[in-house]
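One protein chain omitted, others in place.
A, B and C label the chains in the order they appear, each numbered from 1.
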Amino acid sequence: MIRVEFLGPIQKPSLELDIQNLSELAAVLQQDDEMSEWLTNCAVAVNDTLVSSLEVPLKDGDKVSLLPPVCGG
Amino acid sequence: MIRVEFLGPIQKPSLELDIQNLSELAAVLQQDDEMSEWLTNCAVAVNDTLVSSLEVPLKDGDKVSLLPPVCGG
Amino acid sequence: MLSLYDGALDVPVILKNWYEEEATNNYGAYIPFVGTVRSEDGIDGLSFDIYEPILNSWFSSWQEKAKAKGAVIKMAHSRGDVMLHESSYIASVFSPKRRVALEFIDEFVEDFKASAPIWKYDLLNGKRVYALDRSTAIKGSGILGEKK
Partner (left out) sequence: MLSLYDGALDVPVILKNWYEEEATNNYGAYIPFVGTVRSEDGIDGLSFDIYEPILNSWFSSWQEKAKAKGAVIKMAHSRGDVMLHESSYIASVFSPKRRVALEFIDEFVEDFKASAPIWKYDLLNGKRVYALDRSTAIKGSGILGEKK
């Protein structure tokens, strides 16, 4: 199982999904209307490392995080 | 009379000179061997305002200052 | 060194501690940047969420860059609520020479604003309102929205 976490202002509980890669995650989340806006502006991290492509394989126990636009300081 | 002050590291007492402009001051100081090096790297202020030309008239009571290279901080 | 605090930062104490920590390490320049909550748009203050694992790795990569130039970075940030005229952020660079420090503090603060996983909320009438319009999408954002 893959754990998907939504950080900061995204008010959504974590998901546990049986998926093989980020493309499958995109397909799942694109079904979710309340996520549509976030998907266009969120960065994605796998096991706390930012990734820039959907071609990332996932293995059992991996954690995927969605990071919306930031503003520290 | 014009008072000429030598600032910072120039170890020279002030002068009182009867001169009409900075060109005359240049002529006087160029006679002074120990000043030759300073003349090429000093800035000049008249009454505490920096000037960039010798064409500055001087009047009785004016103060001329020579400012050698600086390094604050 | 990266330090997170609940609520506002005690700026004089942090600046003093950092100065004293590095006092004999022969750095010629110390440049702190202090960020303070401004009164704007009727807010009562700001509030912050931080995602520490990625903040830590982002900070470590900057510390490595600083080290390569003989410099050191220190940073402090608030979690939770920080009220008007209180401070939520300090970043500091120590370096042997001034040019490195002046350039580094600028680059560091700008990348911090664009990349550090921290989310800002306005405190408005007791509510926490995400400051989306002042926020920046992290580089590489949007991949999950790409349609097949």
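Convention: a contact is a pair of C-beta atoms (placed from the backbone, for glycine too) under 8 Å apart; a residue touches a chain by one contact, two chains touch by 3 or more.
Since the model is a prediction, treat every value here as computed from it, not as a measurement.
For the chain that is not shown, the touched chains among those present are B, C, taking the whole complex. Touch with the hidden chain on the side of subunit B covers residues 7-9, 22-23, 25-27, 29-30, 36, 39-45, 48-54, 65-73. Although one chain is not displayed, its contacts with subunit C can still be listed: residues 11-12, 15-16, 19-20, 23-24, 26-39, 85, 96, 98, 101-102, 105-106, 109, 113.
Everything that follows uses one rule, which is that only the chains that are shown with their structure count from here on.
Contact analysis places A-C first among chain pairs (by count of C-beta pairs in contact).
Put simply, the C-alpha centre of subunit B and that of subunit C have 50 angstrom between them. Averaged Cα coordinates give subunit A a centre that lies 71 Å from the centre of subunit B.
We define each chain's centre as the mean of its Cα atoms; on that basis subunit A and subunit C are separated by 25 Å.
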